[in-house]
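Structure incoming, see below.
Omission of a single protein chain aside, the complex is shown with its protein chains in their original locations.
Up next, subunit A:
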Amino acid sequence: MKSFSRGIHPQDSKERSAAKPIKEALSPRKVILPLQQNLGCPCEPLVKVGDEVSEGEKIADSAAFVSAPIHAPISGRVTEIKYYPNACDYDIPSIVIEATDAVDKVTRPGSRWTLEELAPEQIRKIIREAGLVGLGGAAFPTHVKLAVPKGKTVDTVVVNGCECEPFITSDHRVMVEKAAAIILGARALAKAVGAEKIVVGIESNKLDAYKAVNFEGLKVRGGVSVVQVKTKYPQGGEKMLIKALLDREVPSGGLPSDVGAVVCNVATAAAAAEAVTHGLPLTKRVVTVTGPGIKEPQNLLVKIGTPFAELIEQCGGTVGNVVKLIMGGPMMGIAVPTAQVPVVKATSAILLLTDQEVKVEPEGNCIRCGRCVRSCPIGLTPNFLAEYAKTGNWQGAYDYNVIDCIECGCCGFVCPSRIPLVQYFKLAKNAVRELKLAEKKAVCR
């Protein structure tokens, strides 16, 4: 079965929620919408306190290219525009909307189209206006990916159905229940970038998802292949998946389009289909609420902006002593300080871990066991990088390619000395970028 080099095999823990159909969560009375929910630039509000907004209305946007607008997930009144805690820790205000009892009306940014009547440029515009970002967790604006730089051609759209993070099953359920939308969305994206081929990669631990997507893929005569890939972390990393499916390597510092590929997550593809065929903006997404700390794990279809606490309550509340509340999975997820943080576009899961699983252990000396080296999917030597980061040897960190680190956390997972390797690398990457910027300036002078 296709895969990449090295990586790790953590327990996937998906059995808690894998078989549970997507259930619509109760519509929240109040939503909190941070003005930045994507990589890139934050939005400016288009509404002010006191304004009435209707579901689907665009309420914030930005003139910057790498950005995505935000739409009202519920109809109601804007009550506040101020800072609220958010999982990404962007220091940025949120728009708060409180539901009014007026009858919900849905605003559509566009109308219903069929794929055939749309030109590539139109598709890109629809997707931008729908506020689409990568729903796998990185939240990179989708329309930016679709704007292929001049001089490069994209021949393949890679659809990422790996969901390699343990515990999370939201993509899994989307694949089982919305396979047709995924294929349609992928075709829209392919048309937007002028790619002839669509390859969907699904980890081998999701056979029902593979069958469902493959069934829909076969309906499209030619151009779509659905492939099972090895269940291994981080198979869903963009670079790892391109290697596995296309046997191409994204150059260090480059983008997938450098090797003729655009990668999008299955949920993003499904959302793209809704935007294109129904004119629906991105205002809800599937979130897996799971972990040993939750009574009844579920896959919920959630309005963006819903506070975590409401969803935890709808899953029967917590069990045991919850010590980590995580947005995302256990490998790359973000630990949040309060259950009041809202679901954002990037929230694939809410994971509750108790004191039974989470052990706070002091960092020990590196014993040079080499496990990190054997786990790194990029081929880095994390033990040396950590040493450089600790001693502030940024040039050393640069020479040993710290910039190529994808922060997947394999090294930190296997490290027997419990060294917080990813944390060191984040530090080192920032320092290296500054160092290189300073060098560049020095040369220019």
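Rule of thumb we're sticking to: contacts are C-beta pairs under 8 Å (C-beta built on N, C-alpha and C of every residue); 3 or more make two chains touch, one makes a residue touch a chain; residues count from 1.
Everything that follows uses one rule, which is that contacts and distances are computed from a predicted model.
Enquirer: Just go with whichever of "High-affinity zinc uptake system membrane protein ZnuB", "Acyl-CoA dehydrogenase", "Na+/H+ antiporter subunit E" or "Ion-translocating oxidoreductase complex subunit D" UniProt uses as the name of the absent chain.
Expert: The record for the missing subunit names the protein "Ion-translocating oxidoreductase complex subunit D".
Enquirer: From the list A:31, A:224 or A:414, which touches the chain that is not on show?
Expert: A:414
Enquirer: Which one, A:53, A:322, A:343 or A:397, makes contact with the chain that was left out?
Expert: In the complete complex, the chain left out is touched by residue A:322.
Enquirer: Going by the touch rule given at the top, which residues of subunit A touch the chain that is not shown?
Expert: 5, 8, 10, 166, 239, 243, 249-252, 254, 309, 312, 317-326, 330-339, 351-353, 357-361, 364-370, 373-374, 376-381, 383-384, 399-401, 404, 409, 412-418, 420, 422-423, 426
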